[in-house]
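As you look at this complex, bear in mind that one protein chain is not there, while each of the others sits in place.
For reference, chains read A and B in written order, and residue numbers begin at 1 within each chain.
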């Protein structure tokens, strides 16, 4: 695989303090011309599933050969492993804590490795701290992968197991698909884990959330300001919005709420 | 016009989720060496005037040939047009919803185009989603403009009309200029749409806002901590501050509040 020189970073670090900045510093120490892109740093603290959801849904919008680093890591400094994956012409790095579990369930042909910590010394990476592997392990390795100066196979041990995802797959029945709200965006839109292709067998689907039935339309402008609508969003999953307002506040629900799509007659 | 390879992005997307990040990914897919700069992503949701205000006041601080993309787009996926503008040695792209209305009112000689959606296919841009034109239309076109591989005239249809700005121009009388608070910055300073040159005929101008008269001075350090002051700020408009504190909280007003500058004797 030809690296693109692009690295994305997804974390729950927020924007207070220099934590993401010093990761970029370490990357630039090893690869001055890296293009580093923040995917988001507002993953809820210690909640890997949302990071995995966004990485899985976003990576294809980057050049082939991009390195995607995702760090939501309550187990930092303990025995947990670090996964390095080559899949669909992209590299991925994350703690083995379920973050990438759902992507791996669907990643036929992915090459999956556990970081061999003895490789750190070969790459001249100093002994890491116990509490900031983003800076001390992920950043320098991402830089080397992005620069093409190392490869997953050179620093990892092949594996075919991983910690599973924390959120269940949607349940599919003939007349309904039941899933979860995975995240709420800055507009208050509820974004679910129900993939559009799961709806194919439903006739005249309607979305149910917070005790309401909401029509499935194509874009926000299809209803008047102040009305609810559902749609298959630009990442291919079912989303609920309140036109020109905030659905999460209006409905009083958020991350983790049950959401279903049902055939109209049920 | 010689492109600089620099692209700025201004949105109301906030920092939750990968929305700005995937726009950058799409840019880098087409132009690996773009320099992409975030102007701000904290425009109030669905409020184009503030985005237009900041783009108009900020663009000149970027290299000539920069592409400025601004997306506050409640009408995404409906029939609204996309404007592509060449003005004062910079490119601008925004939905035709008033966002750039005020800049265009003052942009003598600007070349203004409506995006010809049939150009997407010629640029190998996939069929866009209904809900995320930032990623699917703005980002790839900005990349092509910044790389110099297309031009506004090649992908647009010339026009001389646009949706007007949502906020009125300040009203100018011999003894007073009346405008609006356009935005509040992170320090709580109230930033108005009253341009310094409108004050030229006023003798000993004083600022009125929230029922108070506030002296017009030159910098924050001219008063003691805890005192109000007004000044012509570094973007050329009247601003009200509370030295070493938060004027918006102190005065209990914010975006949209009326603000005037009056001759002292009135």
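In the analysis below, contacts are C-beta pairs under 8 Å (C-beta built on N, C-alpha and C of every residue); 3 or more make two chains touch, one makes a residue touch a chain.
These numbers come from a predicted model, not from an experiment.
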item	value
Contact partner of the left-out chain, one of A:22, A:111, A:176 or A:196	A:22
Residues of chain A in contact with the chain not shown	12-22, 24-26, 28-29, 32, 45-46, 74-78, 129-132, 135-136
Missing-partner contacts on chain B, residue numbers	4-6, 8, 10, 15, 35, 37-42, 54, 57-58, 61-63, 66, 183-187, 191, 218-221, 231, 233-234, 243-244, 246
